[in-house]
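Here the complex is missing a single protein chain, while all its other protein chains stay put.
Our next item is chain A:
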């Protein structure tokens, strides 16, 4: 894990630009995660101080939302939809296959640090289930074969 001291200027900069915004905690957390890939636990102290909140309040918000993470993600984050529409189109079989191929469960990162795996409940792509995302790219009608091809592309790109 990176030393927080090297990340701190980024965090302070984000806090600074959001100072006047009403209801700014979520935008700040998004800003930090978009830039650093996660919210370093040590940043909670600075966020709490800047917003005049307790550290518990800030931590409570981070842990409430599934999207925020406090550990560095892999190079690519794969999200698999677990919701009903995808289940109706063999989503569960895809989920099992993906976990096997990557050798990890949800909320884990592969040993080589390339892929993190997260569940997601609906990507709004229900007309072409089952769906996954790799980073910001949505993919529809993902069969196990299609997933293997996608995985090879992303590994190849590395």
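Simple rule for what comes next: a contact is a pair of C-beta atoms (placed from the backbone, for glycine too) under 8 Å apart; a residue touches a chain by one contact, two chains touch by 3 or more; residues count from 1.
Note that in this section contacts and distances are computed from a predicted model.
**Q** UniProt name of the unshown chain, from "NADH-quinone oxidoreductase subunit F", "Transcriptional regulator PadR-like family protein", "ABC transporter domain-containing protein" or "ABC-2 type transport system ATP-binding protein"?
**A** Per the UniProt record, that chain is "NADH-quinone oxidoreductase subunit F".
**Q** Please output the residues of chain A touching the missing chain, sorted low to high.
**A** Residues 22-27, 29-30, 51, 57, 60-61, 64-68, 81, 83-89, 120-129, 131, 133, 136-141 of chain A touch the chain absent from view.
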